[in-house]
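Of the protein chains in this complex, all but one are displayed in their positions.
Read from first to last, the chains carry the letters A and B; within each, the first residue is number 1.
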Amino acid sequence: MERILLGHGAGGKMMHNLIKEMFVKAFNNPALNRLDDGAVIRMSSGERIACSTDSYVVDPVFFRGGDIGRLSVCGTVNDLSMCGARPLFITLALIIEEGFPVSDLERISLSAAKTAAEAGVKVVTGDLKVVPKGKVDKIFTNTSGIGTVKKGVDVSGSNAGPGDSVILSGFMGDHEIAVLSGRAGFDLSVKIKSDCQPLNKIVQKILCLPEAVRCLRDPTRGGLATTLNEICVSSNAGMEIDEALVPVRSAVRSACGMLGFDPFYLANEGKFAAIVKEKYAGRILRIIRAEKEGRDAAVIGRVVNTHRGEVILRTRSGGRRILGMLAGEQLPRIC
Amino acid sequence: MKYISEFYDKRIAAGLSGAIKKIAPARELNFMDVCGTHTMSIAREGIKDLLPANINLISGPGCPVCVTPDEDIDRVIGISGQKNTTIVTFGDMLKVPGTRSSLEKERGKGADVRIVISPLDALEICAKNSNRKIVFFAVGFETTSPGIAAAVAEAARRKIKNLFVYSSCKLIPPAMEALLKNRKVKIDGFICPGHVSTIIGSSAYEFIPREFGIPCVIAGFEPLDILQSVYMLLKQIREKRKKVEIQYKRCVAEEGNPVARKILSKVFRPSDAVWRGLGKIPRSGLVLRKEYKKFDAGSRAGSRAFRLVSNGAPNNEAKASNPKCRCGDVLCGIITPDKCGMFGGKCTPESPVGPCMVSSEGTCAAAFKYRHTSNVIRRTF
């Protein structure tokens, strides 16, 4: 392989292989090697901090239900939350194309500020670069974040165990369809809004039962299928998922039908999957559903100790087949 | 979604499964589909789980991407490297390997290659890029080719000067005949392509029961459609009737769509064509009629706009496609994907060797992506 292809950034197998073969190999340390959404590190004081980073290249910059500013804050707030951390501080770095309208930059900045306030985090430092026209497309951002992990919380992709319930916090696919519908030449008119929102508050609520929550993951690029597979591989367990129980809006299904997409591989920016101990599943589901971010949550399946590393789907018509990771790309620049 | 969700009811599926098990004979039967969308649907829904073990659903050359030969890919790559030229095609064509490269790799090196969902989108690209030659790499069966014909007719009407079409469009019934004649694989029934049939109707398949004694059912794409079609094939076999039946009656009329066929034959005419895996099949491809030759990027005589370089390589170095690739046999249903030595190992969706793994509707891609739980597949992740 000589050159990087778009598939390497899609969140699926190609990207995973590249990360493992190039970056894990080069940097190799226990915190990184877990390949969770962020790294949890125990300080000499005994306290645990979490840190995470993410870059945003979404196109278009403003879309129904959000913009790159909101996305930048939510992305890192959510990655920290998925480590079981309470997000505290965010950094914001911008790489801006020469000629980008100042009014748009202001809109993005205000949106990021509003989102940070909504999440209760502070943007404490940042960076600004401007490059000549054509060297980036409009604006790219990066946010990094730091949070703290409470005692008793042990959340990781490698924690899923047989018998655990798989809970999904809401509808799949809204973000990707909303972003796509904002692209030039995309001639479907859809009223779907991105689900981009901070999840730290709802996650803190379910972490009030820390012994119940084994794993948290937000299905961004690569979609739910990729996320569930990652957990199976990290935990060396299998999963059984019931397709009929996975919430997907009928409009998203229709859009998928028209475009040839599969809702299992669509990116989300305001949803999470929670692997919880079975005996707590009912309670956790009630806690999630009581919040506006989780109103449509559902138990969609369970973790098993057969077909380790793989997710089996019970299809709508009652058949069974493997639900694999995203191979290649669906569409670029969704996040 | 109306006309979709009613057709995947779990309880009816279970009922059909039971009915199928009751009338299935004891011997092994092979039912072949010749439509990539059927292949995908069967795999995605786990239909095989609902059938008795002696009923095999095998896939034939139903993916127009997969049956496009190396030569076509190489020539289009060659065209893509020329000045002020844009290649426009359906998404799946990007990753199909030719002898040396693919359109996706060429795009990574700077070629202008764009994806469209409809052939009409190519006309818009022509209008917005009047200084560029827009070459539409046309791939598809009878479902898609009328739309391509309509786009070319529209381009002629609008006097568009910068549209060119490289046609790799093909016709399904001649391929079905070739498969039956070559007899390398036992076929006991055809699950006929539902959407191709909305255009060509049912008479196009009459020769199959008449000359070969094999039952045909034109099937829809939802799980219940496929299950009902298997049931109808088994019923024909049991009652020793061999004919063409339509299961997909809500979309397929016996006469097909005469309006679409008229537009198709106004712009295109049948010609011999090479199919990957099947070789040359007489009158199985479509070329532009001479009234539309000025749009034709594929013929040396017809178009002065392009230097047609074979193999896409400036120094004509021809590297043979991987001899271990068994796409040809997979496309004829001679082997199932897992019997190819490279399946799941050297050949995966991220690093495909042949088109059957590349295409989103390829038999190998379906088998890998939606692996049936009872298959043992070597894992590379």
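Note that in this section contacts are C-beta pairs under 8 Å (C-beta built on N, C-alpha and C of every residue); 3 or more make two chains touch, one makes a residue touch a chain.
One rule holds for everything that comes next: contacts and distances are computed from a predicted model.
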| item | value |
| --- | --- |
| Per UniProt, the name of the complex member that is left out, chosen from "HypC/HybG/HupF family hydrogenase formation chaperone", "ABC transporter ATP-binding protein", "Acetyl-CoA acetyltransferase" or "Rad50/SbcC-type AAA domain-containing protein" | "HypC/HybG/HupF family hydrogenase formation chaperone" |
| Contacting the left-out chain in the complete assembly, out of B:29, B:63 or B:113 | B:63 |
| Contacting the left-out chain in the complete assembly, out of B:144, B:167 or B:236 | B:144 |
| Residue touching the undisplayed chain, where the options are B:18, B:213, B:279 or B:341 | B:18 |
| Subunit A residues that touch the omitted chain in the full complex | 187-191, 249-251, 253-255, 257-258, 260 |
| Where the unshown chain meets subunit B, residue by residue | 1-4, 6-7, 9, 11-12, 14-16, 18-19, 22, 35-37, 63-65, 90, 92, 117-121, 139-141, 143-144, 146-147, 150, 193-196, 198-199, 221, 224, 228, 231, 247, 249-253, 257, 259-260, 263, 360-361 |
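One rule holds in what follows: only the chains that are shown with their structure count from here on.
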| item | value |
| --- | --- |
| Contact set on subunit B toward subunit A in their complex | 1, 4, 8-10, 13-14, 17, 43-50, 91, 95, 104-105, 108-109, 117, 121, 124, 223-224, 227, 348-351, 360, 368-373, 379, 381 |
| Subunit A residues within the subunit B interface of the complex | 1, 3-5, 7, 12-14, 16-17, 185, 233, 244, 250, 253-254, 257, 259-260, 307, 309, 312-313, 315-322, 324-325, 327-328 |
